[in-house]
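Before anything else, here's the structure in question.
Chains shown are a subset, placed as in the full complex.
By letter and in written order, the chains are A and B; residue numbering begins at 1 in each of them.
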């Protein structure tokens, strides 16, 4: 076992840092663990042990900067640098500390058009419940008490870009393809893909769309009852919900889509779904059943799924 | 304790009796307990003990005929006849057997414009799990395994009719007003009311609309997890869903709205909500928070709530 372990952090620009802070701290239940003089805040969830999983930068646009994945060993940085460059993609290594609290970082633009960072070290903080005789959840917690950042769905310009990105993450970073939506002649095009390094259904996903950006990122919750509780909390706090509690056909996940104060779409994703494994047969959703895959109950388009997303900040 | 106990049965016209039968039997999980030569079928849920709670009549229109409530004692028929007539509403007593499997029936048109029947006796069948050392639920069951018919929401022509109907059911049939939506100048008009005889939040409800008809009737389910399972079963069987799993602010109920093959709106309503009591303060929803009351999570109109309903059959 080596290479990419899981999503490490997201780096986003937000419009109103004060409103964002209140939202992520008091409604989502995250903690601010670092704050820079430019107003940038770093947050972690109670069930995460590294220093942060979310970077929010004060800005006049609500955009996506980059996503970072954590790799198992520092030597993975070198191994993956070689593999990525051999694949024809240029990379850069940032020195320790260039990304706050992190060791050296391997930076590159994936074929999807998004900046990815890989790192092996981040300042350790520990879970809120500790690691000696821990409680199963923090009795003192705020709001939705999200567990961890689970995955991100990135938007690429058209199915070809989805396919290029998927191929790259499968071949070079050894992600496994859990599910795919196949469209076009004889289902020859991947309109969306779900990729895993952990044994959950996805740590990273791609979807075809008009622009390069982020469709949403997701927080993990235990199960369907936490979804109800989360939706209740959202209702109490007037959170703008895109799609109310729902079953995904894809991943089997239980979900809510909603927006943060800047308009970034978030998800609470609940349940293991299934045990993802390298030898699990990839699940394919056909063009006819695409919406059944996305929203299992109605099988129909819902909310702003295809029209609202976060643009990438960099050109 | 005497007078109205609970909803007894609904009497509806359906377009395709075969499709309806399959739907209510295999997806909802009801049993056909009687069938007339004209094709009318009578159905009951596993947790009900009387012969039937739903009458479906083959027709070329999908309309509402009437709703029946069961009273505790046969003498209640006479007492309530006197009270209703004293209120200025004419009534009729149908002899035993006029409504199949039922004792004599008190028939009248409520101020809402709907025909109501009251009866004290119906052929006893028993719950599917029996009454000696019963299982908590039937291991052999079909589909959603609905427990019982819980309530009906009737549509009246405008708030005045809602108010007239509510007054009548409070004063004459001694229903208690659990919740109300108040609109108009200083909240002077009841746009919708929820009325109870049991200690659940409602056995009967009224809503203002353009026509006299039925907005929906509801099946009871235990809780939020049964709601997910029900929605999954609906997805598997391509049931047309109006509103996916949701929390009502009003009644606190967990809900799905969906349609039967004729277009009648149904609900699966889960949870006790709260213990309704005669002395519980009536909950009031203001015009501004009306949609928060109906769909707590978004606080916004959703589905075809205000546009789709079942017309009354009789003129």
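Everything that follows uses one rule, which is that a contact is a pair of C-beta atoms (placed from the backbone, for glycine too) under 8 Å apart; a residue touches a chain by one contact, two chains touch by 3 or more.
Every value quoted in this text rests on a predicted model; they were computed, and no experiment measured them.
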Number of identical chains in the entire complex, 2 depicted: 4
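Just so we're on the same page, only the chains that are shown with their structure count from here on.
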Expressed in whole Å, how far the mean CA point of subunit A lies from that of subunit B is 44
Flag every residue of subunit B that touches subunit A in the complex, lowest number first. 224-225, 228, 231-232, 234-235, 238, 241, 244-247, 249, 254, 256, 292, 295-299, 302
